[in-house]
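A single protein chain has been omitted; all remaining protein chains appear in their positions.
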Amino acid sequence: MKTHLAASVLMLMSSGAFAEDLGRTLPGEVGRVAPALEAYSNNALFGTVWQKDTLSARDRALVTFAALMTRHETEALGAHAALALDAGVTPAEISETITHLAFYTGWGNATAAATAVAPVFEERGVKAEDLPAVEPDLLPLDEEAEAKRQDFVSSTYGDVSKGIVDNTQQLLFLDLWLRPGLEPRDRSLVTVAALIAAGQPEQMTFHLNRAMDNGLSKEEAGAMLSHLAFYAGWPKVFSALPVAKEVFASRAE
Amino acid sequence: MKTHLAASVLMLMSSGAFAEDLGRTLPGEVGRVAPALEAYSNNALFGTVWQKDTLSARDRALVTFAALMTRHETEALGAHAALALDAGVTPAEISETITHLAFYTGWGNATAAATAVAPVFEERGVKAEDLPAVEPDLLPLDEEAEAKRQDFVSSTYGDVSKGIVDNTQQLLFLDLWLRPGLEPRDRSLVTVAALIAAGQPEQMTFHLNRAMDNGLSKEEAGAMLSHLAFYAGWPKVFSALPVAKEVFASRAE
Partner (left out) sequence: MKTHLAASVLMLMSSGAFAEDLGRTLPGEVGRVAPALEAYSNNALFGTVWQKDTLSARDRALVTFAALMTRHETEALGAHAALALDAGVTPAEISETITHLAFYTGWGNATAAATAVAPVFEERGVKAEDLPAVEPDLLPLDEEAEAKRQDFVSSTYGDVSKGIVDNTQQLLFLDLWLRPGLEPRDRSLVTVAALIAAGQPEQMTFHLNRAMDNGLSKEEAGAMLSHLAFYAGWPKVFSALPVAKEVFASRAE
């Protein structure tokens, strides 16, 4: 471990506020109760995983925020919002991630996230005009793809719950997904992270394909899985690996 | 959105305390961090979904409370208990829902829910005699159905864990489910909501059938799925839809 530590210290020295932010996500009690966990955090997680450029620090911070929000780990969201801001995520993107994941992981996770992030925004002087508009000009719709998606959902579940079929189209695919506050690639990134963190690999095929259509590379997707093992737990990622393997294979054909 | 807003304002005006209660489930920080989420809440969720009579406001409040309790979103349970009381759920029914879901979503969710609800009960002057008795006269048992259920579980899992097989019969089906504090239809309703919110559609077939045997209509079940998408997240409901579709089809035969 000593070699790792030396290397990580060098890397951390090169990144100032960000390194301090990572340290702040680890409460002091960890060292007093589980010194080994503190060492794994500083060496393996902060000193190695977070430093790998297979996925940018900005993407890692966004994905981590999405995972913690999905898991209702609200006590950790303030520190991770600060980390994300220092890693280059904008306040507007954090705001829009919370709005997006209200639909994908539930309203209560989103309202709790807003409560946790509000003091960080206030401390940093974030103003209302820095946040995504309520009714922005929407991105252009891929009408053919949407018609195909809606036809499938409507013909499959229209008889089961017309409400969910209608809301999925009106609120999600004709509105939320077209909001410009978060790049489509990033919207997909936080959605896939949320599905992995929620233990719902069965819903991942559509969204991982969409993420890759929107610009996420295979290498980035693989690095996201590896990163999320620490924050969602190894078993959640091992249940997601077969789905990712299948998506990668189907796209290579 | 402006049209929706106007419509929703009209609807809210007609329902006084209940409309105020809905607003109180949205912390003020939401508007400061994610104004778009605040707008979706007021228009789509409070102004439209909650107003639809495909499922009564009373059922919506009960189902929402069950979902939040299952997800351990304890900071939101006080406001939602108040909402449920104003929507016509009795204190006894909230109490019995907590007891019931201790078994179906874990003791810690139930003890945390009791802690969150206690100040609401105190504020409203709920007394011990308003709550379900510890040892009430039980509802009559459908002995044939219970023998069939127990035979299946006992022959399948008796060798794996005799403890769970015995407790399932003694504590759940010969006791909890026969307690009169919650109508069988409502007991099933909160159970199905809890299974969807917990991401356990694989356990839903038995309980959705039981709910419909106990009086839940297909339309109400569909509306519950649509409602829960907001509180448990869209993907949880999309994993439950195929199970609901299959149950509906099997009952139509």
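A and B are the chain letters, set down in written order, and residue numbers restart from 1 in every chain.
As a working rule, a contact is a pair of C-beta atoms (placed from the backbone, for glycine too) under 8 Å apart; a residue touches a chain by one contact, two chains touch by 3 or more.
A quick note: this is a predicted structure, and the numbers were derived from the prediction, not measured.
Chemist: Can you work out which residue in A:His72, A:His100, A:Arg179 or A:Arg210 touches the chain that's missing from view?
Modeler: Once the missing chain is taken into account, the touching residue is A:His72.
Chemist: Out of B:Ala66, B:Ala82, B:Leu178 or B:Ala198, which touches the unshown chain?
Modeler: B:Ala198
Chemist: List the residues of chain A that touch the chain left out of this view.
Modeler: Per the touch rule, chain A residues meeting the hidden chain are 1, 25-27, 29-30, 32-41, 44-45, 49, 52, 54, 67-68, 71-73, 75-76, 199, 221-223, 225-227, 229-239, 241, 244-245, 248.
Chemist: For the chain that got dropped from the picture, name the residues of chain B it touches.
Modeler: Here the touching residues of chain B are 72, 74, 94-96, 98-99, 102-115, 117-118, 121-122, 128, 131-135, 156-157, 159-164, 167-168, 171-172, 179, 181, 194-195, 198-200, 202-203.
Note that in this section only the chains that are shown with their structure count from here on.
Chemist: Taking the mean of the CA coordinates per chain, how far is chain A from chain B in Å?
Modeler: Centre separation, chain A to chain B: 29 Å.
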